[in-house]
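Incomplete set of chains, arranged as in the complex.
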């Protein structure tokens, strides 16, 4: 089976390898030509323009987008939709906002092109060796592409949820949970670090990965991280975020849900971006005003 | 090898079965005689008083306590310590506060008895089939009892952390992380329940258990729970707690750590115990006072 | 001086009385005719259509909008802008989103009409007797309407912040702070209610209103509320919200600010709308799955 693959970043490239290993004929395109050459050397056909990719695929075409969420997706759609035909299928495997995916579905549908929104979890290794896929789109067409999902995911690792947008919505919530779990783990180690005991964190994460209630992939990764550096000495505690956690909190606000753990996980990430805060200055100044408490001064 | 087992509740009883399966000679005691008879029918020797248990064991004795945290442990210590001899070993496998364990260690040590604090995770099934054990106590004596831990835990499922109290401290933190993870998962499903999509939660938990970043035992249990009841219709959202989460937050306060996720996970449990709140009444009344907003009234 | 007033709800009506008391010639309009008649009986001129209101005012006209945020404002603009002339002034004194105000400013400006966004605080009594006004708009025109703000506010109770949108932005933040303060007060009384002591809450709020660090209008209102009902027996703790708190949290997310108190104040309001939660069910079910803990069941 033939599949077009647009976007050969960390995730896309590894997905390409995964597809090739499952004997797909992959036609690959990326704005960076060296990424295309790299996947060609692994067995893919290369395309150096979107139009070339479309022309190389026989119809009905299946094209998988693995590009950064936002404008990049719209740029590709702008280029590719006019070239596609009724019955072709577009799959957005990136981290798009589910509302964008719903809008894009309708844009594609006008051309007779079917659009699937696919949340992809499992990180880079998952993309390579077996991902976790949450899928939204049209139920009547899904069976024709179901084998792809079955091939590139781990066993039981895909779920067709139904409504358009439901795949990316599910991925957004997944990431919200992920933020909460990571912050929970991190707070636990913060407390260990301040404890009167002298723990070997790698061994802590290891024992918690074997038989405990909190065992899981994140704990295994924690073990791996501590195996590399026992106290993460070289790493700064700056916690970046890439959008889905924020969307999850915004969604909580929109549906009037109380989701303090997800919200605070995100806000602690924001806090970590700052060396000092204006809020802190205000509290320090107020303590001085009413209680005469000393403030710490910048030199 | 002989081992005394005091406390045959859900955890203790299953630990007894686990020990018997590994060919330990288990001498079992519980205040409820029928619990003793039950384990005897599985191959244990029964004791109907603490003194009988001590007398039945040849020294150096190893006695494992699996009783509720708090007074129950002190009552047992009060009864058993005078009967024990230098070189005997006491293991507290329950959910004791680490500061209590440190104090009890010193009480035991005065008698020449060595005291180990062991946090046990993995739930009832772990106790039965392979637990996760976090161990504090004396390093010089640990090797003599290490085989027990090796036998009753899953592979790589025990960790001797060293200092007395460090086992129960680690379990306390484990439970704090557990609270945070559970709340994160719960908030995720809360958001799904309010989404415009019609998810099958069992399938959601299933796909998240296969290949996703948030896979782990808790997600597998989520799948199990939804398999029993698709929307948990019959269950009230009342979230009880048993002490360790509270201790974790108190510890955070004591060491001046910022642990919002663990703290909020606990506080949302407290909130779930209430139908209505006094805090809510105050806010509602204030909104009426300044803005003339209607309040909802009790009939 | 003449002023048009559109919207005679709780806030608008009292603002009308305030203006009349300061000898303004108020031309009043509301979709509900009885509201117009009511203010006419207090000395206003009535208008029963937007066009009538515009025709009654001599130019340059000053029209104050006091209608619910959102569509209602746009509907009025749709009707009134075509009737207005270069040099006329529109003031939105409601709780509009600052981004809407910026957009409306530009719509008005195309017609040569100047648009001011005014956040109004102080509640109903403030509208009547002296409000707190936060003002955004064009600095060159502001002096012509400054006397209005000076007249209807308390002393020192208006601030021209400058940029268009800055008035409503400031009001949004004001309300975020208000949410946090109210929740802080409410939590305090929640703790008193669970204390071993038998406090008279009215007296508590009274003493805290006199000389304490936390004295202020909200505490005075707390005293008033408890004076009416010593334990707020009849009031349900359902905390509604009207949009600005949510916008404040959304703004925090947009600017990557850590604002846990404002965020949690809002989320506790959402929580108060529910009798039971799906999140709670999930946690309860999970506790049962791993620990065999009992769940509470619906009858």
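Just so it is clear, A, B and C label the chains in written order, and each chain counts residues from 1 on its own.
Please note the rule applied: a residue touches a chain if its C-beta (ideal position, glycine included) is under 8 Å from a C-beta of that chain, and two chains touch if they have at least 3 such contacts.
No experiment lies behind these values; they were computed from the predicted model shown.
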Quiz item: Of the full homomeric complex, 3 copies appear; what's the total?
Solution: 4
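Note that in this section only the chains that are shown with their structure count from here on.
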Exercise. Please flag the chain sitting at the greatest distance from subunit C, going by CA centroids.
Key: B
Quiz prompt | Closest chain to the centre of mass proxy, which here is the mean CA position | solution = A
Quiz item: When the C-alpha atoms of subunit A and subunit B are each averaged to a single point, how far apart are the two points in Å?
Solution: 34
Quiz item: What whole-Å value do you get for the distance between subunit B and subunit C if each is reduced to the mean of its CA atoms?
Solution: 48
Quiz item: So which stretches of subunit C touch two or more other chains?
Solution: 260, 264, 268, 271, 277, 279, 290
Exercise. Please name which positions on subunit B make contact with subunit C in the complex.
Key: 10, 123-125, 182-183, 185-187, 189-190, 193, 217-218, 221-222, 224-225, 229, 232-240, 242, 260, 264, 268-269, 271-272, 275-293, 295-298
Quiz item: Which part of subunit A faces subunit B closely enough to touch in the complex?
Solution: 121-123, 126, 130-134, 136, 153-159, 161-163, 165-166, 169-170, 173-174, 176-181, 183-185, 187-188, 190-192, 194-200, 203-204, 206-219, 248, 251-252, 255-262, 264-265, 268
Quiz item: If you look only at subunit A, which of its residues touch subunit C in the complex?
Solution: 213, 246, 249-250, 252-253, 256-260, 263-264, 266-268, 270-271, 273-274, 277, 279, 290
